[in-house]
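Encoded as structure tokens, the structure appears first; notes follow it.
One protein chain is absent from this view; the other protein chains keep their places.
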Amino acid sequence: MKNSEPENFGAHSRRTFLKSLGTVAATAATAQVTTVAAELEKANAEKIIGPNAVPVTLKVNGEKLKLMLEPRVTLLDALRNYSSLTGAKEGCDRASCGACTVLLGDLPVYSCQKLAIEAQGQEITTIEGLAKGGKLTKVQSAFIEKDALQCGYCTPGFVMSVTALLKRNSHPSAAEVKHACAGNLCRCGCQPHILQAAFKAAGVEMPTKTEVVNYA
Amino acid sequence: MNAFQYATAHSTGSARELVGDKGAYLAGGNDLLGLLKDYLISTDTLVNIKSLPGLGKIERGSKSWTLGALVTVAHIENDADIKKAFPGLHEAASEIASLQIRNVATVGGNLAQHSRCWYFRHRDIQCLKKHGGLCYARNSENRYHSLFTGNDCISPVVSSLATTFAALDATAIVLRDGKELRWSMADLYADAWKNPYAHNSLQPGDLILRVEIPTSRSRSAYMQVSDKHTFDWALVSCAAAAELTDGKLKSPRVALGSISPKPHEVAEANEFLDGKVLDDATATRAADLILRDAKPLEFNGYKVPMAHALIRRTLLKLKGDV
Partner (left out) sequence: MPSWPAETKYISHATTRIDGPAKVTGRARYSSDIQENGWLYGMILRSKWPTAKITDINLDKALQIPGIKAAVLARDKNMTVRYYGEELAAVAGTTKQACLDALRAIEVTAEALPFVVRENDAKKPDAPRVWENAPNYPAPRARDHGDVDTAFGQCAAVIEGFYSAPVQIHNPMETMGNTVSWTDDGVTAWSSTQGISSVRDGLAGSLRLDQSKVRVITEYMGGGFGAKFGAGVEGVLAAKLSKEAKAPVRLMLTRFDQALAVGNRPSSFQKIKMGAAADGTLLAFEAENYGTAGIGAGGDSGGGGGGADIPMPYLYKVPNTRVKQSAVAVNAGSARAFRAPGNPPASFGMESAMDDLAVKLGMDPLEFRLKNDPNKIRQHEYALGAEKFGWKQKYQKPGSSPGVVKTGIGCAGAAWPAGGPSRNTNGEAQINPDGSIEFRLGVQDIGTGTRTVIAVVAAEMLGLKPEQITVKVGDTRFPPGPGSGGSTTCASISPTVYDICTKALEQLQTLSGIADARGENWFKACKKIGINPITVHGQWIEGLSTNPAGGVQFAEVDVDTETGLVTVKKMLGVHDCGLIIDTLTLESQINGGIIMGMGYALYEERVMDDLSGVVLNPNFETYKLPGIADVPEIEVILVNMPERGVIGIGEPATVPTAGAIANAVANAIGVRVGSLPITPAKILAALGKVPPATA
């Protein structure tokens, strides 16, 4: 339904640009794609786009998604409703729960409060982009090992936050893990195990104080 | 959200032109997009100002630092030099919201953000601030609201950067129709004090360019209390800044947030503290003065003792004893 990508994105832009210049030199344009693109960028610099759908290119997990989106479409909306990347979840749509956390570059952000058009030109990483060739990352394996998940709905968001943390700080303290994950909520109560998983992924085994005692 | 047009401005002039009468500047978008999602404001054009040149830097001058309006809160939190120069600013920044928000939130946006009053933010309530007839909070659920008010709206300012900038005597430079205005934090929120419809003194089209922070107070501190330990709006926040020589305060400033439509300062308290030894007794007296004219509502009276404690602790934190 929503995967309508404009097949000839380049051609479309060329035509628009040429129309705005008032020339019909179509043959000349075909030969000089890069010059045209640069000129196009300059002419479109303060161009007003929307409110109808416009072409939007998102680089997600190393691949280009070419979509037609209204400016008001959020990055989360683009991922979940205009592509098959439903890993990032909608928990609140108000930047208050973290289920939609993705990475823009190295930075964890709430994709629900980011316009998709403003996520262009950046490397977007979602939960689907972590395991390369099916091999789980240290963070993902640690989450499973420490049972840092129950219903799993908050899990993609937490995994992204912990992944981003360990990239910038490979040996965080408990306080630093909590500071990094303060923006992620969990209703099932996985927080203690998430802390253990973050440590495990950083190579530290937190001692567990759980005892199993036989009654009889 | 309603549909809108979108444009990226590359100069403040074109930004002003693009925003016109009904447009809105878009920086981080944390506040703006939330307002749009709940139809609390209407706009037909979002003008992306993140490409405006020269607004994204932290610069150190001889007598002051300059934070560009587009500097993110995360950038402030992570800047080691800021932490040394203005520890209070570092503390305030690191407690704002969550990391995901701090990564995109900007100085300008934090200062300009709209009220968080739950009546204002409710899409089906036409409160006074939204040009309805009634301040609901005054007569109903006011646990998060102001102890000091200048008009019938009791929504407090919640920008913790504003509170901290007030204590640091920072100046916001605001561009209005091509002219730069130099505003103290008191100026920036003066309209909110007078006018129930205002969140701050910004007029449509005004653009915060930067904040200049004098280095005359080498000590600063910030503290807040919320219901939760993280990611929760402050119930009360406090910032203090001063020089401290031989245990004596010089040019002290204390400001409270989340209890008034503007950062709350009492000149008499600052004057009292000036030249005094910083200890429990002077901190307590200052707190008494700052809160003397507090007018608790039915459900926010707890903010008085809470603020009192925060003022004492924040001042004593200036000593550097931990």
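Worth a mention:
Labels for the chains are A and B, by order of writing; each one numbers its residues from 1.
As a convention for this text, a contact is a pair of C-beta atoms (placed from the backbone, for glycine too) under 8 Å apart; a residue touches a chain by one contact, two chains touch by 3 or more.
These numbers were taken from a predicted model, which means no experiment stands behind them.
Summary of contacts with the chain left out: across A:L75, A:I127 or A:A164, the touching residue is A:I127.
Of the candidate positions A:L75, A:V109, A:I124 or A:C154, contact with the hidden chain is made by A:C154. Subunit A residues in contact with the hidden partner, per the touch definition given at the top, are 1-2, 70, 72-73, 77, 80-81, 84-94, 96-97, 99, 126-128, 130-131, 136, 140, 143-145, 147, 149-156, 159, 177-179, 181-182, 184-195, 209-216.
Although one chain is not displayed, subunit B still touches it through residues 1-3, 39, 116, 118-119, 122, 124-125, 134, 136, 138-141, 143-144, 149, 154, 225, 227-233, 235, 294-302, 304-306, 308-310.
We adopt the following convention: only the chains that are shown with their structure count from here on.
Once the centre of each chain is set as its mean CA position, subunit A and subunit B turn out to be 30 Å apart.
Within the complex formed with subunit B, the subunit A residues making contact are 45-52, 70-72, 74, 93-96, 98, 101, 104, 107-110, 113-115, 117-118, 161, 178-180, 182-184. On subunit B, the positions that touch subunit A within their shared complex are 1-10, 14, 18, 26, 29-30, 33-34, 36-37, 44-46, 48, 50, 74, 94, 97-101, 103-104, 230-231.
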